[in-house]
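Starting off with a structure, shown below.
A protein chain is absent from this complex, but the other protein chains hold their places.
Chain lettering (A and B) follows the sequence in which the chains are written, and residue indices restart at 1 in each chain.
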Amino acid sequence: MATAAERKKLFGHAENNYLNCTKGIKSWMFTVDHKRIGVMYLIGVTTALFLAGVFALVLRSQLWSYDNTLLTDKMYNQMFTLHGAVMVFAFIIPSIPAALGNFVLPMMLGAKDVAFPRLNLASFYLWIFGTGFLLFAILSGKGLDTGWTFYTPYSIRTDTGVIYATFGAFILGFSSIFTGLNFLVTVNTMRAPGQGWFKMPLFLWGLYSTSIIQVLATPVLGITLLLLIAEKTMHIGIFDPKYGGDPVLFQHFFWFYSHPAVYIMILPGMGVISELIAVYSQKKVFGYSFIAFSSVAIALLGFLVWGHHMFTSGQSVVVTLIFSAITFTVAIPSAVKVFNWLATMYKGSIALTTPMCYALSFIFLFGIGGLTGLFLGALSTDIHLHDTYFVVAHFHFVMVGGTLTALLGGVFHWWPKMFGRMYNDMLGRVSCLLVFLGFNLTFFPQFVMGARGMPRRYASYDPEFQIFHQWSTIGAFVLGVGILLGFGVLVYAAFKGPKISGNPFGAASLEWQSSSPPDFHNFIHKPILCDPYDFGALVYDEELDTYIHREFMEPSEQPEMEPEPQVH
Amino acid sequence: MNLFGTPMLAQSDIPMPESAKVHSGSYWFPDQASAFAPNYDFLYMAILWISVVFFALIVGFMIYFCIKYRRREGVGPEPSSSHNTAIEIFWSVIPSIILVWIFYAGARDYFDMRVPFDDAEEIYVTANQFNWKFVYPDGDVSKELHLVVNRPVKLIMQSEDVLHGMFIPAFRQKMDIVPGRYTYAYLAPNRVGEYRLACTEYCGEGHSRMRTICQVHTTEEDRKNTTKWENEKHVGWVNGERLFSINCSGCHSIDGGVKTGPALNTIWGEKEKLIGGEEIMVDENYVRESILEPNAKIVEGYGPVSKMNSFQGKLNDKEIGYLIDYIRYLKEPDKFPGRDAQAEPTTATAEEAGTAKPEKPAETENSIDTKTEDQDN
Partner (left out) sequence: MAVVEPEHGAHDDHHDHGDFIAHHFDNAEQQFDSGKLGIWLFLVTEVLFFSGLFVAYTLYRVLHPEIFDQAHVFLDKYLGFLNTLVLLFSSLTMAVAVRYAQLGKNGHVVWYVLGTMVCASAFLGVKAIEYTHKWDQGILVRSAFDYHAGHHEAPAGTLAHTLGVSEYLIYLSVIPLLVIIGFAVYAGIAKLTDKPNASFFSVCMAIAVGGYFVGAMAGHFYMEVTDGGFGGRSEAAAEMMAYENETHSDHEPTNKPVDHHDESAVDQQTAESKVAPYQGPQPDEFDQDIGIFFSIYYCMTGLHAIHIIAGIAFLAWILWRSILGHWRSDYFGPVDYVGLYWHLVDLIWIYLFPLLYLID
């Protein structure tokens, strides 16, 4: 119970908060506050996104006509390599976990910070150094032209900056391990008293599964990249066939990390969507435990399917068969999640706000991305589609249509919490529409070209594909405009938007039981533990224009107790 | 299994190079020119329609819910179950059954594509940056792949440098080519025509130029007429031109265009600036040295280490002589006899000879031995 004045302090708009409790550049650079690190990560990954996005637009411009001379072959190869490497290592992998996760995870647990705050800051600086090394490959004038996969023996032969880039990816790997390790420990030891595993929001299950992968898979990438550097500098003969090595072994090592890394990219996105669908439908998530366990199942199965990237690499028929079979098992938990989201919307009270629009377009795009995975999991169809634009389109539907859309939805959802100000919802929805249309226009034609035999990583191509490429290029620019618009809406809101109080959207998870922006210590009071999807426990406080857990209201102010929604 | 039944190429009025006019196909697929293709197309369309059904259901329900249960003033969410084991198991098991079928169908067709044929013709494939070379059982060599319709083929593939991938869309067949080992691909062409053959495993600067043609001939004789090469019937530079197209054209242009290596059309007799500042006159000795020891003298801008593999042991002195002739010819065509000077009268007879003596024309014994040591393995 709290008086109106206390409620204003606890759940209103806070003038004194984590953003301004200390001042000066140093107070940010050396902060160990998870919220500030999260914001810095957000700025960092956004920069990486824009950089790699510009590379993508340059690529699409080159592909406007079948024998374009905008870029030389060499420049094109460098461009797609940097686009891939920066997007994967510096943007998507850290995007949701390290930026949104850092901000939200401790608050969802009712904790003051992550378990190892200094390790958290170290992770951020490793991200900076790692990205710096990746980009140094460009600045050094050598470039990088191996593709983000660094396949041997080409990566050993080429005289471009493979060593810088590999070392950059190695450092980024450790940045990722530190974040994952931190989250695992935090979730294990720092949950609020009484918060059992099944009272955690599903976003945390997503982050937890992601962290398992980060901790278990990334070290293998680390040793692989070290061996690659040793091979390139000393010719140790592990990967280089010229000295008795096996280039296919590199592919095994690489995909042993990089396939699970796909789930590092998508699982947190799925977690975000679980939150958004529930909050904006005001409905308890349908099949909580199925969604929670499906995250863990995807994480674990993800370790067993790396060979499906290598169906044409010359591995034995039996091995190929096994990998194909296990690959299909991953489809089940993914499908279950989608069905459960739909069931959550059933009989809800659905508000089509910007985050919800992004969530719905996630379901649409991820649906296509997931279903086209069936073509690639089936052996005979994969033989034809492997290394064509079909694959390119498939993983962009999952990575961009999935992760990026979820990231944008999540950022729109938690932005008012981060900065205490509201964005223009209409413009937000327009940005969502542009992203959705632009995205489909970009990547849908690529399915068709891929199926018709257009190989990937081609600077020039057969004229019959030109029409598809032109659609794709137009779409890419629309997509770029959509993302820029969303970015503009958010940045404007952070500085000029109307001030907003603690829980404007009526969300029930713990991070919303705080002021907006939160206090340095996250919570001034001890948050009241409740089911993260028990929206019936919230009451609307007109004075503050916010939703508050009913136990904070004076008895006289409490509306009549409604019967709890039936829960079996 | 054609979704819309309309060939896509028809409406495009882009000027096309010769190599592009090989394709028709349907909306989703290139031509079917192999025994594997119908199975592939069937499975693709099956998965497509399964996906369309599921996707339509998902999106349909999503849109329906968004409208039906949109937020209204004063109306809260209706209570409903948040858990129903029966339905959750139902929608896990039904897709599983479908997935098992897809896996089975994919694996079955895959076996067909990977299990050796009994009586396949063996063709050796050598890939390097950025050339294809195909060596046929009778020793002929070509830059394009030439097959005979309805004759199954086993490609025995090796790479001289980095990973490559052999992809013929019309055959729905693909296989990586891995340095340090042999990989195999089986083809079962069943339709005459010209089809695209492309490298699909990223192999460096000229990756996208590593495209060629797979031509399926009606008879063995047609194929033989295309692939055979009798040196006595050609002047030196024409032999050189052929050797050049097989061995050198991936990296050296003859129109001044930028490729991995220097363009070779105007260099003869010129002074080239080397790394380190020296200059050298491009003459017979320099060309020969560059072919055998690419790293000895590197032209400025193409270093510090040459990307070219040595042709030591792959080209003999006679062949290097032809290449020198060809490079000279590119600079000073007037000084050389025309292409048809000697060849024309003999071409016709060659064809006649080909049809008359399909087995082994006597001339092949003198044919240029462009086979490498590797291909003898």
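Just so it is clear, a residue touches a chain if its C-beta (ideal position, glycine included) is under 8 Å from a C-beta of that chain, and two chains touch if they have at least 3 such contacts.
Here the structure is a predicted model, which is why all the values come from computation and not from measurement.
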From A:2, A:57, A:70 or A:181, the answer for touching the chain not displayed is A:181
Among A:115, A:261, A:407 or A:500, single out the residue that touches the unshown chain. A:115
For the chain left off this view, which of A:236, A:352 or A:437 is in contact with it? A:236
Among A:18, A:89, A:253 or A:505, residue touching the chain not depicted: A:253
For chain A, which positions touch the chain that isn't shown here? 32, 111-120, 122, 174, 177-178, 181-182, 184-186, 188-190, 215-220, 222-224, 226-227, 230, 234-238, 241-246, 249, 253
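To be clear about the criterion, only the chains that are shown with their structure count from here on.
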Can you compute the centre-to-centre distance for chain A and chain B, using the mean CA position of each chain? Integer Å is fine. 37
Across the complex, what residues on chain A touch chain B? 66, 72-74, 76-77, 145-147, 151, 153-154, 157-159, 241-242, 245-248, 281-290, 312-314, 317, 320-321, 324-325, 328, 331-332, 335-336, 338-340, 342-343, 345-352, 360, 363-364, 367-368, 371-372, 374-375, 377-384, 386-388, 448, 451-453, 455-464, 466-467, 533, 535, 565-568
The residues of chain B that touch chain A in their complex are 8-9, 12, 14-17, 19-20, 23, 25, 27-30, 36, 39-40, 43-44, 47-48, 50-51, 54-55, 58-59, 61-62, 65-66, 69-72, 75-84, 87-88, 91-92, 95-96, 99-100, 102-103, 105-114, 161-163, 165, 167, 169-170, 172-176, 178-181, 183, 196, 198-209, 211, 258-259, 304-305, 307
